[in-house]
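Every protein chain but one is kept in place in this view of the complex.
The letters A and B name the chains in turn, as written, and every chain counts its residues from 1.
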Amino acid sequence: MDKYDITLIVNGRSSTVSVEPRKLLVDVLREDLGLKGTHIGCEHGVCGTCTVLLKGRSIRSCITFAVQADGAEIRTVEGLANGADLHPLQDEFWTKQGLQCGYCTPGMLMRACEIIEQNPDPSPEQVREGIASNLCRCTGYQFIIEAVCAAAGRMRGEEQRPDQATMPTEAKA
Amino acid sequence: MKPPPFRYAAPTSVEEVLDLLAANADAEPRVLAGGQSLVPLMNFRLAQPGFLVDLRLVEALTTLRTERDVLVIGAMVRQSAVERSPEVALAAPLLVEALGYVAHPPIRNSGTVGGSLAHADPSAELPAVALALDAELLTAGPSGTRTIPAAEFFRGPFTTALEPGEILTEVRIPRREGVGGYAFVEFARTHGNFALVGVAAVIEMEKDIVTGASITLSGVASTPVRAAAAERALAGTSADAATIEVAVDAAADELSPAGDLHGSTATRTDIARSCLRGGIQLALSRAQDRR
Partner (left out) sequence: MTTASRPAPPPIRTHKDGRNWVGKSIRRLEDPKFLRGRGGYIGDMTLPGMLHVAVLSSPYAHARITGINTDAALAAPGVHAVITGAQAAELTDPLPDFGPNPAAHTWRCLAVEKVRYVGEGVAVVVADSRYLAEDALALIDVEYEPLPPVVDPERALDEGAPLVHEDLGSNCAYERTFQFGEVDRDFADADVVITDRLRWRRSGGQPLETVGAIADFEVATGQLTVHTNSLSFTSYLFMVAGTLKIPANKLDIRPMPAGGSFGSKLFATKPAVIAAMCSRAVGRPVVYLEDRIDNISNCDHHGSDRVYDVQLALMRDGTMRSIKIDTVDDYGAYIQFGVGHHGNALAQVVGPYRIASVEYRVRAALTNKNQQGAYRGFGSEVNNWMLEQMVDKAARELGLDPVEIRRHNFIRDFPYFIPTGNVYDSGDYDGVLDKALKLAEYDHWRAEQVKAREEGRYIGIGLITAQERSVFSATEFWFWFDTPGAPVTSMPESVTLKVDATGGITATLYSCAFWGNSPETMVAQLVAEEFDCDPHDVSIVYQGSKNGLPATGPGGSRTTVMLAGAVEGATAKIKAKARRATGYMLEANPDDLEWVDGGYQVKGSPEARKTLAEIAVMLHLFKHSFPEDMESGLEESKVFDHPYTTMPSADRKDLGVFYPFMGHACHVPVIEVDIETGQVSFLSYAAVHDCGTLVNPRSLAGHIVGGTAQGIGTALYEEFVYDEEGQLLTSSYLDYLIPTAIEVPELKIGHHETPSPWTPHGIKGGGEGGRMMAPAAINVAVNDALAPLGVRLTELPMTPDRILAAIRAARESR
């Protein structure tokens, strides 16, 4: 089959790759661009494990052909942290134990990003409904919801980082 | 679960789309809208089109505007854009309410209005809404354009009046600013999943008397269906509780939904009753609030 040259602007970096039209966006991100943080859970659109932001909006990259994203800006979990500094969402997921196996986590984080960007002050119920688009098989969602609310608070500048004494930072390890 | 190979094009005009469909007719071509139904089917290899015509660059299909008495939504308008549109909220709040039940926000960010209507899933919300709102569907094909009333568009499960090589271009919905009450109510087993039953209801009242009711159901037949018996039972009444029960019973008596693993015929009928009652009550209370 013919290949198409497409350009994806992923986490601010533009890359041109040559792909078969049938290649799923998630596979192009993982295989052609080496960004393994976006995971595959079901490949039929239900679980949300493959969630990325396309033009600022969450989508399922397992039911999107990469050619459909030609020219678009994409954000993935790899773009969240700023070097050694975790994004507040990542930091709060860590503190609140909003993950266990970590497999749903990148998709959850990206969906949470969109939720907070659309509504910087969501109620726990709104977060619950918002993340209901993504399955997590481990956590039962409760600590994810707590983490998203706490991160939103921090991003609004209302809440402080958690106590560093009992919560040593990543860099220290 | 990887899709089979296909040839691909992303043209910019409706004419080119039609030409490509015609030129590749022997490859079982399909158009690709948001892909939220088509790509899963291809991942399961249940659909194996040899040629896909991607509609995403066709500007003409992305219109969202109000004309004098209609709301016009281009086939390629994303469901989430419709949901957020203030124009739609005014002209067709039923559509906005129904969209809240269509899958999840990330799927609505990609999924299109035209894709949902053209896909014609018997459980889908939008076809029932189109029917309830007496929408018209505009198509373009090798033999020109057509305007098809929603009542004639849905022909069977995943089957519409579209001819091979013909595409849906826009949907035209009569505006109902400030008229009557509306409701979309459904029952799905888990949040965001396809519903077992959905009910779209629009009720108009004058001086406490129902002057018009349009009630449709999804999930109970091979296409969305009109609950004509319920509409008749409500018309001209004050729609008190007893009348609503009569209307619900009348509508339910006409149903014989096919059973499947999520619900037998009896279960789906029970649930349809509940949704009908809920939909009628909510639409009524909104119609009453309006006055």
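Methods note: contacts are C-beta pairs under 8 Å (C-beta built on N, C-alpha and C of every residue); 3 or more make two chains touch, one makes a residue touch a chain.
Please read all numbers here as calculations on a predicted model, not as lab measurements.
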| item | value |
| --- | --- |
| In the full complex, displayed partners of the excluded chain | A, B |
| Residue in contact with the excluded chain [from A:Val10, A:Leu109 or A:Cys149] | A:Leu109 |
| Selected from B:Met1, B:Ala23, B:Ile209 or B:Ala258 as touching the chain missing from the view | B:Met1 |
| Residue among A:Lys55, A:Arg137 or A:Arg156 touching the omitted chain | A:Arg137 |
| Sites on chain A contacted by the missing partner chain, in the whole complex | 20, 22-23, 30, 35-44, 46-47, 49, 76-78, 80-81, 86, 90, 93-97, 99-106, 109, 124, 128-129, 131-133, 135-145, 166-168, 170, 172-173 |
| Residues in chain B touching the chain absent from view | 1-5, 44-45, 187, 189-194, 196, 261-264, 266-267, 270-271, 273-275, 277 |
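Definition applied: only the chains that are shown with their structure count from here on.
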| item | value |
| --- | --- |
| Interfacial residue positions of chain A with respect to chain B in the complex | 1-2, 4, 20-22, 24, 27, 43-45, 48, 51, 54, 57-60, 62-65, 67-68, 70, 111, 114, 129-130, 132-133 |
| Contact set on chain B toward chain A in their complex | 1-8, 10, 32, 35-36, 39-40, 42-44, 52, 54, 56, 80, 103-107, 109-110, 191-192 |
